[in-house]
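The complex appears here without one of its protein chains, the remainder shown in place.
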Amino acid sequence: MNSAPGQSGLIMDEPLLWEKGKTGRNGMSIPESDVPAAPIPDKLCGNGPDFPDLYEVEVVRHYTRLSQWNFGVDTGMYPLGSCTMKYNPKINEKHAAAPELAAAHPMLGDEYCQGTLRIIYELQQYLAAITGLDAVSVQPAAGAHGELAGMLIFEAYHRSNGQKRTKILMPDTAHGTNPASAALCGYKPVPIKSGNRGILNVGQIRELMDEETAGIMITNPNTLGLFEENIREIAEIVHEKGGLVYGDGANMNAVMGIADMKKCGVDVLHLNLHKTFSTPHGGGGPGAGPVCVVDKLAGFLPSPRVEFDGTTYRLEAYRPESVGRMHSFHGNYGVLVRALCYILTMGAQNLKKVSQYAVLNASYLKVKLKEHLHLAYDRPCMHEAVFSDKKQLEFKVTTLDIAKRLMDSGYHPPTIYFPLVVPGAIMIEPTETESLEELDTFIEVVKQIVTEARTTPELLRNAPQRFKVKRLDETQAARKPCLCG
Amino acid sequence: MNSAPGQSGLIMDEPLLWEKGKTGRNGMSIPESDVPAAPIPDKLCGNGPDFPDLYEVEVVRHYTRLSQWNFGVDTGMYPLGSCTMKYNPKINEKHAAAPELAAAHPMLGDEYCQGTLRIIYELQQYLAAITGLDAVSVQPAAGAHGELAGMLIFEAYHRSNGQKRTKILMPDTAHGTNPASAALCGYKPVPIKSGNRGILNVGQIRELMDEETAGIMITNPNTLGLFEENIREIAEIVHEKGGLVYGDGANMNAVMGIADMKKCGVDVLHLNLHKTFSTPHGGGGPGAGPVCVVDKLAGFLPSPRVEFDGTTYRLEAYRPESVGRMHSFHGNYGVLVRALCYILTMGAQNLKKVSQYAVLNASYLKVKLKEHLHLAYDRPCMHEAVFSDKKQLEFKVTTLDIAKRLMDSGYHPPTIYFPLVVPGAIMIEPTETESLEELDTFIEVVKQIVTEARTTPELLRNAPQRFKVKRLDETQAARKPCLCG
Amino acid sequence: MRYLPHTEADIQVMFDAIGVKDFEELFQTVPEACRYDGEMEIPEAKTEWNLNRYMGKIRSMMPVSPDHNVLIGAGRYQHHIPAAIPSVMGRSEFLTAYTPYQPEMAQGTLQGLFEYQTLTARLLGVDVANASMYDGATGLAEALLMGLRVARKKTRIAISMAIHPHFREVVATYFRPTDYEIIELPFLKDGRTDLSSLAGEDGIAAVALQSPNFFGVIEDMEAAATAVHDVGALCVSCFTEPLAFGLFKSPGSCGADIVCGEGQSLGIPVSFGGPGLGMFGCRDAFVRNMPGRLVGETTDLDGKRGYVLTLSTREQHIRREKATSNICSNQGICTLTATMYMASLGGTGLRKLARLNYDKTEYLKKALQETGAECCFSAPTFNEFVVEFKNDFSTTWKKLMERGIVAGLNLGRFYPGFDNRYLFCVTETVSKDVLDMVISEVEK
Partner (left out) sequence: MRYLPHTEADIQVMFDAIGVKDFEELFQTVPEACRYDGEMEIPEAKTEWNLNRYMGKIRSMMPVSPDHNVLIGAGRYQHHIPAAIPSVMGRSEFLTAYTPYQPEMAQGTLQGLFEYQTLTARLLGVDVANASMYDGATGLAEALLMGLRVARKKTRIAISMAIHPHFREVVATYFRPTDYEIIELPFLKDGRTDLSSLAGEDGIAAVALQSPNFFGVIEDMEAAATAVHDVGALCVSCFTEPLAFGLFKSPGSCGADIVCGEGQSLGIPVSFGGPGLGMFGCRDAFVRNMPGRLVGETTDLDGKRGYVLTLSTREQHIRREKATSNICSNQGICTLTATMYMASLGGTGLRKLARLNYDKTEYLKKALQETGAECCFSAPTFNEFVVEFKNDFSTTWKKLMERGIVAGLNLGRFYPGFDNRYLFCVTETVSKDVLDMVISEVEK
């Protein structure tokens, strides 16, 4: 493939950690003891775990080599839909790792933590400003954790009204965490089918919403990359029945400074700081999923939050109606520092540009790619567009094959087979940090792969070829699990 | 090749910087102006250079991708003879980059530079202790620069005796920088052939040394990896004729705490901090080549050095007999910081172990490899051993072919075709930071390559195959130089 | 803006391709009534240098500097972290990747996680460990929910009052919307959990203890596990200081069925309490009830060893409301960091370091007792212990603070009647000199 950036080069093989090392080596300094040895309670003592002893060079090489088998945003385009794999600024790493913050102990009194508390406070304020909502807790450690906080707030709110509601409306495009989070709070998801326009329709909600139902969880823009145009009307219906509207804000990257979540009728919303706000989350995390609410729900937020009286930052006092503590301390604090740095670096105008360019990039890809891949919903999209393998099935080429071939070409594949409502979904989210040139190359590569699907489909079915391993047998892994070496 | 760590994996292609970018992008913050625009002298003003405009992500990806085409000590074994490619400790990077040192300005008065001066002072002291010599200047920016300082000292010394000597004895195993440095001071190298034992013989020196000759440059251990056993006798002869002995200390890694350079009769010696003292020097530098001398030559050292009176560190006052300033300021200061950190981390005992293990590793490789490769001098070696392609020539396989095949196997090749006295030289220096397991794998791989040389020599001749580029045409590059894009 | 590539010309080209004339039209599907009014209230964009200045100002608001000796643990522990770890962890191939859904392109992450799972299982003495939970507290809540899933019909759980108070708060949060009942188990004079009330109890799905517990006390986990199993419940053992298992028996080897806790000690900075690492393991039998991601070994088309995410039918993206947990993103970077730390320490180093922590703590404990302070709990401790001072300690505490020493955590706000009790923590980072300063100040 000529235009594709992917090529073959040298990488290094490397065994598992415990296939290396020799007893007695050491990989880090341990201070000499300056105190007498104390007697130890033999009965309680063990032998310590069977860890290999490596020296520093072995450790460094081990991970340097492992890293060669990986692909990150710094390596190339990573259009993993719903995940907003944008550039993670280097300067933010430096601030999060600053010794004063890295060493800050969370059990010290407020007077010793003014700096760390201020960071939380400012972030609370700015996230409120960005969403249009009124109050924020930064405790949730990821998006799903934010959803759980939200569902707990739903539950606490209804309980405060003397109600115990049992159901929740759940669009079929919802991310799996939504029903799972709702279930944790005892809510049974009532599925709502996407209409043929890919968005919720008012009639359906009117039909399904009742006073047993706690409310609705809406992802907006939704996981098809479409703005839920009827969200206000839907919210009105839900509110009329005493319900609340949960907004899954994972896709906030599309609408910063453009949509106001409060005006949309959202009561509770989580943000994914590791997506929209550019914090790195290698290998799966850490994330941060602050939960934002309208005024009337502020009292239910997880506690403690940070308050500011114009002079001093403080952890707020016990709030009896709060859903309580969600995390050992203040959530994934280091992630919060990075997110604040990002917001301060961008300012309001650039954050709006982020959303404009994110949507511009996705729309451009949508228009250019729909000639080659089947576009699930041909409507104006937001930050992502969902295609499928419909056109390729006749050649017995699947979404998975296309994804693996993209890998050989030097791209991380899009999110595949999600959302479930689009069979063989290929969900592409370029983010705003990709350039027009990069998009054009990607389009070119997809075009070539689509051609190959027709002319040399085995190229796709045998992909990937350029990696340390060929296609891995996931079935075998699940059938005879080997989870521990 | 089964046991070899080298494999193929994905790397990314990447064009030249100016084949990227778009005018108006920016890759770094520039402060807004807070002062009025001043009139500019039009006649002197130009248009600025034609640089591409990139944004930060483009820059980061560009270099991330370029880095994938490289191989460093952290990637794997790098037995580049005479270069002591040992592990570069990470902690030392942190100290060298500490803001207090990174921002220290060299033009401030001593009272504002006590910390930075202390680092130089301590390093001077410890390098003296390690070499056994008496006084040190850390100004030289690399080994060759240290040699130049040494030759300047030779010249100044003889001049101070009212002499102008014109020749210098130069073993044919000397590194190219030795004759080149001597030539810069007007000395004509008188070549000395290595004897059949690979070391200098006393008779020859006695014959060649005269009162026109400034002295001798001896690399010890020499570039064949052998200790110059006759160095004391040689030094005596040279001294008798009023000459001086220069020690090229590039191979000091073999003899720390084991040989005393003053006892060897060396008068002036440079060290390569980027080799023996573990400082990284990616892509060719920066190095540091402190020059160490015996007492009687201390006055000739480059100036200024750092003095300490028990309370205050000071740049010494003007020293009229000094050869003068060798560098804009204090040499490659950041390299000095790292070297000091290394010395402090090791202490005397570990530094001695470094040399013991370096020699142990090389001796082990020598014994194991000499079955497969022709060993130039089968004698007890120090930190490295020199082999050649003598046994492989019958298969029309050269040292270059073996080197390229090693690359495909996941090893940086040894130094090749040096020293010149061994035709087709393969100069292997494992360093002490390689483990026995790593050496055994390397031996296994060399064995396999030697077999291939016999059975499938085209595998070697067509190597490397695993890289972004195949064998490059160096002749073309030199014939029609394209040095600027 | 240096993170944004779009030139005016680019934008125009893209507008034309899309067939819109401006951003207004691009966002045509966002109804007027949903539109954001005006500009978001966020300070003006800062250059990198102004950001540095700003964050520097915030950092200067931290009177407890990194040079202070903080003799407080209570869930977060200051240990030395070798520079090699952040250096290698900072490689962007690790840092800027995400969940390894495409295994062939993420073998670095996957092998790294498999190694994490394995070392964690060995450390905790369990058969299998997952690829992480958010933190120790949420891990405990999930462990108890898992216990209820395994036990099926039962609706009660019991948890020790000697578990970290914040952990118990988080458990309460998770359990509030459920109908499950939480029984609190008090602690004895020796600082260990009083399990006597369990005897004869019925319908308890799981019992949770922490060891070393919040007071630093090593529970008699073997006895506890027996007692718990005797009432047909699962034994959940949690922890905040995994270093203890370098010296003390692992929870799994003592009979715990589910082991969970906070792994921050393993090379992760304290960082005001996050990100940390929820370590989580259990017996093989319960694997399919486990929350969180799992990496498994498999082979590729050529039979070559490789790693993939597996058993995902437990997870939300497949099972949705029937999943074993709602967790999706976890603590990826922290798991890799912890593995690097465990690899750097090695078995030999871990034991040595644990011993050093133990000895230092014993030194301070003994010396404080000699000054007349009372050691509140008699059972053996690791790293932390509680003392009660005869006189009001708060002025001494402030004096020591001025000298750069944070002399323990007052427990008054966590337990009634603990107003003059302090939880001390001593790790390898604290030198004897510092301990002696504390001792001599107390002696005054």
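The letters A, B and C name the chains in turn, as written, and every chain counts its residues from 1.
One rule holds in what follows: a contact is a pair of C-beta atoms (placed from the backbone, for glycine too) under 8 Å apart; a residue touches a chain by one contact, two chains touch by 3 or more.
On a predicted model such as this, the values are computed, not experimentally measured, just so you know.
J.: Can you pull out the displayed chains that the omitted chain is in contact with?
T.: Looking at the complete complex, the unshown chain comes into contact with A, B, C.
J.: Among B:Ser3, B:Gln204 or B:Asn350, exactly one should touch the missing chain; which is it?
T.: B:Asn350
J.: Of the listed residues B:Ile231, B:Leu244, B:Leu297 or B:Leu373, which contacts the missing chain in the full complex?
T.: Candidates B:Ile231, B:Leu244, B:Leu297 or B:Leu373; residue touching the omitted chain: B:Ile231.
J.: For the chain left out of this view, which of B:Lys296, B:Arg454 or B:Lys470 touches it?
T.: Here the residue in touch with the unshown chain is B:Lys470.
J.: So one chain is hidden, and I want to know which residue out of B:Asn88, B:Thr219, B:Thr399 or B:Thr441 touches that hidden chain in the complete assembly.
T.: For the chain that is not drawn, the touching residue is B:Asn88.
J.: List the residues of subunit A that touch the chain left out of this view.
T.: Output for subunit A: 10, 22-32, 55-58, 60, 64, 89-91, 93-94.
J.: Where does subunit C touch the missing chain, residue by residue?
T.: 48-49, 56, 67, 80, 82-83, 87, 90-91, 429
The working rule: only the chains that are shown with their structure count from here on.
J.: Give, as an integer number of Å, the spacing between the C-alpha centres of subunit C and subunit B.
T.: Centre separation, subunit B to subunit C: 46 Å.
J.: Report, in whole Å, the distance between the mean C-alpha point of subunit A and the mean C-alpha point of subunit B.
T.: Whole-Å distance between the two chain centres: 47.
J.: Measuring from the mean C-alpha position of subunit A to the mean C-alpha position of subunit C, what distance in angstrom results?
T.: Here subunit A and subunit C have centroids separated by 20 Å.
J.: Going by the contact rule already set, what residues in subunit A reach two or more other chains?
T.: 14, 56, 60, 64, 68-69, 71, 74-75, 87, 89, 407, 433, 435, 467-468
J.: Which residues of subunit C are in contact with two or more other chains?
T.: 1, 3-5, 10, 48, 82, 84, 87-88, 92, 105
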